[in-house]
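All protein chains but one are shown in place.
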Amino acid sequence: MRSESFSDSLREEAAPIWESIFIHPFLVEIGEGSLSLDKFVFYVKQDYAYLVEFARCLGIATAKTEDMDSMRTLASRLDASLTIEVDMLERLGERLGIPLEELRRSELAPTNMAYTRHMLHVAYSGPVGEIIAALLPCVWTYQEIAERLGDREQLKRHRLYNEWCSTYRTRSYAELTKWYRGLTDRLASGSDSLTRDRMRRHFILSSKYEHMFWDMAYKKETWPI
Amino acid sequence: MRSESFSDSLREEAAPIWESIFIHPFLVEIGEGSLSLDKFVFYVKQDYAYLVEFARCLGIATAKTEDMDSMRTLASRLDASLTIEVDMLERLGERLGIPLEELRRSELAPTNMAYTRHMLHVAYSGPVGEIIAALLPCVWTYQEIAERLGDREQLKRHRLYNEWCSTYRTRSYAELTKWYRGLTDRLASGSDSLTRDRMRRHFILSSKYEHMFWDMAYKKETWPI
Amino acid sequence: MRSESFSDSLREEAAPIWESIFIHPFLVEIGEGSLSLDKFVFYVKQDYAYLVEFARCLGIATAKTEDMDSMRTLASRLDASLTIEVDMLERLGERLGIPLEELRRSELAPTNMAYTRHMLHVAYSGPVGEIIAALLPCVWTYQEIAERLGDREQLKRHRLYNEWCSTYRTRSYAELTKWYRGLTDRLASGSDSLTRDRMRRHFILSSKYEHMFWDMAYKKETWPI
Partner (left out) sequence: MRSESFSDSLREEAAPIWESIFIHPFLVEIGEGSLSLDKFVFYVKQDYAYLVEFARCLGIATAKTEDMDSMRTLASRLDASLTIEVDMLERLGERLGIPLEELRRSELAPTNMAYTRHMLHVAYSGPVGEIIAALLPCVWTYQEIAERLGDREQLKRHRLYNEWCSTYRTRSYAELTKWYRGLTDRLASGSDSLTRDRMRRHFILSSKYEHMFWDMAYKKETWPI
């Protein structure tokens, strides 16, 4: 019997939050191919803005990593974020009729601001283990979301949503998630209980923000003032 | 005719947001002495948690300041935040029946988390001018709030709210606000237009968060998940 | 039998370096009252510049500290550094005929640049335990230096050197050193072995820089280019 890894225990503690993500109307309606396109457009613009801030966190994580192998992989991930992933969103934006300049100037909605400031604060102030723990829910929930959505016949009939979803259903995306989990586990195993506790809290908070992010997009959230 | 200072122009741009602060039910009801005590208790606990994060930003601002005089004043402010201001809130908490341990363990509500992560991110990533611009709305709005509330007869009859309010009506608090504004002006005058624009954006965002903070307290905001 | 504390073990590992500090000509000649005054002037100017950078590190340490009591003490130490300690050096500078403006503009000699950049890098990139470990040798070696020098008859006859030395022979300075050691021990006890190892390395490196700092002053070090 394999003992539970640190990331397993994070996943377990976050389970109720993740369940509420999987059944959020935004994702349910994606799965049914019924999500109103304006909500998806809102989401893509916010995701684009989020990705840039996520990349900044990877830059700092690379700077703070001690072992050369992880440093290399993080630098390669950072490069991929700003090329492959940005390109993917820019192509998606183009198909949705979002002018490139508009996409690039997307302003953070309140939940996106809160989420990215949380990640960036951890990135600047904390050790690499805490940074990765704060980034992990984004990477990992997308894999599970895509897994759950992927088989739906209704989704397959919505070309755009289906393509978006399949981005996160590839073998390479699964490898990526696995790598992030492994890094989290390695970093946790070398850390004291106070650090592991902060890792856990960052993971839970980021999981909450993932849920709130889908909600933000569904409601096309604006600043209250 | 005195030319408009940078902080004057910030104040002017933020005017609609500040107006909405001054007429927020939380503050209107403070002025009438009618605010439900549980909302005030919620506020005090969140303000305590906020103050600690504000102090952290002052620590980093001190570290990043170039001229010795500003460095000394910021260090002195930091010390005062963690002694005089914390003590004031701890005494207020005691009178409200909040056990000290509970006050000290106050967990950040969503808006407080977003606001303090914004400030901390600016503190870690930006120059001192941007940090001070992000901190200024808290200091300054309290002075204007207290000025507007201070003469109300109804407030004077509510001993607790009146005392809380008078903390921000002293000559020394007015001097403090003036010093922060002067520092903002000095730092802005030495800064390029990109930095001044970021200072402006931080000031506006913190002003929005000030409004949202009162709203958070009034609604006793909880995490949606 | 009391078990050895973490700071005891640091002190033990650094013993050979510290011994070489105690017998460095700069300090031997201070003890004999024979140190050439121009070397002492050079030292005071460099120490002034060092103190400002040390204070910056305290600002960041305050920002990164979790428990309120340590945060308060660090903020109070920061304030004291920039008032009491700076004033002490400014008075000393005045007696040595160093104009205040010259003292304040003292440019870092190579060793002082290297030492303070080491401390600042740890302050920005590391957790509070690492910061305190990097700052501790400065505080602690001065106490031991002053203890060893303090009884010398020859020193007592050199009014200026004797007064300088007695600054670090007070009960309050001993308390300060003890507090820093206690904080180091508490932070180490909650830390994983990787962090403790980095704390140890920072302590050793700062101890080396302390030795090099005295040597820099004795040689009135200049930039090679």
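Letters A, B and C mark the chains in the order given here, with residues in each chain numbered from 1 onward.
As a working rule, a residue touches a chain if its C-beta (ideal position, glycine included) is under 8 Å from a C-beta of that chain, and two chains touch if they have at least 3 such contacts.
Here the structure is a predicted model, which means the values were calculated and not measured.
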item: Residue among C:H121, C:R157 or C:K178 touching the omitted chain; value: C:H121
item: Listed residues C:K45, C:K64, C:H158 or C:H211, member touching the removed chain; value: C:H211
item: Chain not shown, touching residues in chain B; value: 63-64, 125-127, 190-195
item: Absent-chain interface as seen on chain C, which is shown; value: 17, 20, 110, 113-114, 117-118, 120-121, 124-125, 205, 208, 211-212, 215, 223-225
item: Chain A residues that touch the omitted chain in the full complex; value: 52, 55-57, 59-64, 68, 71-72, 75-76, 78-79, 81-83, 86, 104, 123
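Definition applied: only the chains that are shown with their structure count from here on.
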item: Most extensive contact between chains (C-beta pair count); value: B-C
item: Interchain centroid distance [CA atoms averaged], chain B/chain C, Å; value: 36
item: Distance between chain centroids, defined by C-alpha means - chain A, chain B (Å); value: 32
item: Residues of chain C engaged with two or more neighbouring chains; value: 63-64
